[in-house]
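With one protein chain removed, the remaining protein chains of the complex are shown where they sit.
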Amino acid sequence: MKEEIIIAGFGGQGVLSMGKILAYSGLMQGKEVSWLPAYGPEQRGGTANVTVIISDEKISSPILNSYDTAIILNQQSLEKFESKVKPGGKLIYDPYGIVKAPTRTDIDIYCINAMDTALAMNAHKSFNMIILGGLLKICPIVDLEYVMLGLKKSLPERHHHLLPQNEAAIRKGMEIINKH
Amino acid sequence: MSEEVRLMKGNEALAEAAIRCGCDGYFGYPITPQSEVLETLMKLKPWETTGMVVLQAESEVASINMVYAGAGCGKKVMTSTSSPGFSLMQEGVSYIAGADIPALVVNVMRGGPGLGTIQPSQADYFQTVKGGGHGDYRQITLAPASVQEMADFVGLGFDLAFKYNILTVILADGLIGQMMEKVVLPPFVPRKTNEEIRKECPWASLGKTPDRKRNVITSLELEPEPMERRNIALQAKYAEIEKNEVRYEDIETSDAEYLFVAFGSAARICQKAVEVARAEGIKVGLLRPITLFPFPYEHIKEQLTHVKGILSVEYNAGQMVEDIRLAVEGRIPVEHFGRTGGIVPTPEEVIDALKQKIIKK
Partner (left out) sequence: MTTQDIIKPENLVYAKPSIMNDNTMHYCPGCSHGVVHKLVAEVIEEMGIVDKTIGISPVGCAVFAYNYIDIDWQEAAHGRAPAMATAIKRLLPDHCVFTYQGDGDLAAIGTAETIHACNRGENIAIIFINNAIYGMTGGQMAPTTLEGMKTSTCPYGRDVTLNGYHLPIGNLVAQLEGTRYVTRQSVHTAAAVRKAKAAIKKAFENTLAPEKKGASFVEIVSTCNSGWKMSPKDANDWMVENMFKAYPIGDLKNI
């Protein structure tokens, strides 16, 4: 098993931390992982993306030109990465802020109303965990118990009281993801 | 107790490893993409546990001279920087070479020349393995290709530095510094006491005791003959290092018709290219120099029995390729493929380049 994932959106959406939680979850389950950000001076508001690889085998290149799964959280990222999903691969997007929906027919496209749901739950910071839940539903690369362990490792201890809230958001994401 | 596996950035792993391998002092100045080293050390506060000194200096010029001074005391001291900062450090680097003392410098390379870009690069190969500062000198250069090696090479770098009284450079790139992978940190080694240093480094300036003459750390010698003798001794040391310390990794080279030669994160990309190309039926392997000085000239030469062409893949305009050509002595085609400006090539681009530049020939 090897899953090559790109997560792309705006800085501040929790793109990098979601990738880190995903990678840590894989590590807790005993898999090989890599996490490579497109790093830049933008901390907030600029574009941000991260490549996460989770594999049973040792990982060679952490940098890729095509992906098994793309998680797209803004229009610029859709334009940049839709074409880079491998044929037969998956694309997950949140329609919030997407004006032109993806059009490829040789990949599976999933839609998740994560931003609206997060706002409805009055928990906008759970946005990225809802997305993560959606990913795990359609692409069960890591078991939920290891995701919770990964979360625990990724979050500073002072935020550990938020773990149940995060778990709820992940479960919510698993519920609301739909085939496009 | 089983070793703890952690997910860390290369820069963070390097900082943790420094504390664990008994480092006495780190002196640094912030510069992207390696500022996490200083940030991690400041967060961990090792002065409260191992007694390691951590200081943010006023410039890279100051930080390398702090390293020079600490090294002169026989202490395990280090700094880290990125390309423009490494240029500023060349004065101190040359003094460390001239004074014959051990130290560790980490350069997490970014694109140049000038202020350049903060994105990854390998364009400081010449600067590191061919000189950079003034005078005839060399430095042991280790090129990590994973977060694990970022951690492991701190201890190895210090060991080699103290074995030969020389500067070791860990020549990483922004990609290795910024990426996260799993890593097993090295075990804790206690810092050496001043008494141990006095025994192991009798040249160190720790305060003159009645049983010995004064110790002076200097590279100055105005008389030509003694200065030439110093140079000859340095060259003999470098020859010894070339004999003993060549390190490399072979990946599917034994039956290879073609070879990628790449160091650092470029080797990771080539490793993927080997997987993809082999699936297409192209018999290609990867030779990864781990030490750039000393360079594995002999080992590359050994490949000539079965390899028909070599592609050097570097994030620069073609630097290591010159050393590969020196090894091959014109007997097979050796070409370079690289991207500059902070662009990292993809495995597909690397395979295309192999086909265009080597296989088609």
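Read from first to last, the chains carry the letters A and B; within each, the first residue is number 1.
One rule holds in what follows: contacts are C-beta pairs under 8 Å (C-beta built on N, C-alpha and C of every residue); 3 or more make two chains touch, one makes a residue touch a chain.
The structure presented is a predicted model; accordingly, all values stated were derived computationally and were not measured.
Novice: One chain isn't displayed here. Which of the visible ones does it touch?
Specialist: By the stated touch criterion, the chain not on view contacts B.
Novice: Of the residues B:A57, B:V189, B:I282 or B:I343, I need the one that contacts the missing chain.
Specialist: Looking across B:A57, B:V189, B:I282 or B:I343, the contact with the absent chain belongs to B:A57.
Novice: Pick out the residues on chain B that sit against the missing chain.
Specialist: 24-25, 27, 53, 55, 57-59, 61-63, 65-70, 72-73, 75, 77, 91-92, 95, 99, 194, 205-210, 213-220
In the analysis below, only the chains that are shown with their structure count from here on.
Novice: Quick one: chain A and chain B, Cα centre-to-centre, how many Å?
Specialist: The computed centroid separation for chain A versus chain B comes out at 34 Å.
Novice: Give the list of chain B residues in touch with chain A in this complex.
Specialist: 5, 7, 32-33, 118-119, 174-175, 178-182, 265, 268-269, 271-275, 344, 346-349
Novice: Contact residues on chain A for chain B in the complex?
Specialist: Residue positions touching the partner: 20, 23-24, 27, 32-37, 39-41, 59-66, 153.
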